[in-house]
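Written below as structure tokens is the structure these notes are about.
One protein chain omitted, others in place.
Up next is chain A:
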Amino acid sequence: MSLLHLAGLIVGIFLVIGAICAIARVIIGPTALDRILALDVLLAIVLCSLGADMAINRHADTLPVLVVLAFFGVTGSISITRFISRREEP
């Protein structure tokens, strides 16, 4: 087991913990804004996991996927926050 594979194990465990926390906040989040924020964090964790896979296995195949996700990841939160009503009961 090389050094990079050991690092990959640690990175995988960390990213899974972060993703589980974000999904838990999506499920229990009291308002829509909490859910949007947690989905943003989940998207960033997906970007990080794709990048970690590229760095560990030494390929650059999913870089276009990262470019597209970085372009369009922001449109979700921007478009949803326009429709948050003024008084939303938590």
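The rule is simple: a residue touches a chain if its C-beta (ideal position, glycine included) is under 8 Å from a C-beta of that chain, and two chains touch if they have at least 3 such contacts; residues count from 1.
In this section, contacts and distances are computed from a predicted model.
Colleague: Which listed name, "Ni/Fe hydrogenase", "Anti-sigma factor RsiW", "Sugar ABC transporter permease" or "Multisubunit sodium/proton antiporter MrpG subunit", is the one UniProt assigns to the chain that has been left out?
Modeller: Missing chain, UniProt protein name: "Multisubunit sodium/proton antiporter MrpG subunit".
Colleague: By the contact criterion defined above, which parts of chain A meet the unshown chain? Give residue numbers in ascending order.
Modeller: 2-4, 6-8, 10-11, 14-15, 17-22, 24-25, 31, 33-34, 36-38, 40-41, 44-45, 47-48, 51-52, 54-56, 58-60, 63-64, 66-67, 70-71, 73-74, 77-78, 81-82, 84-88, 90
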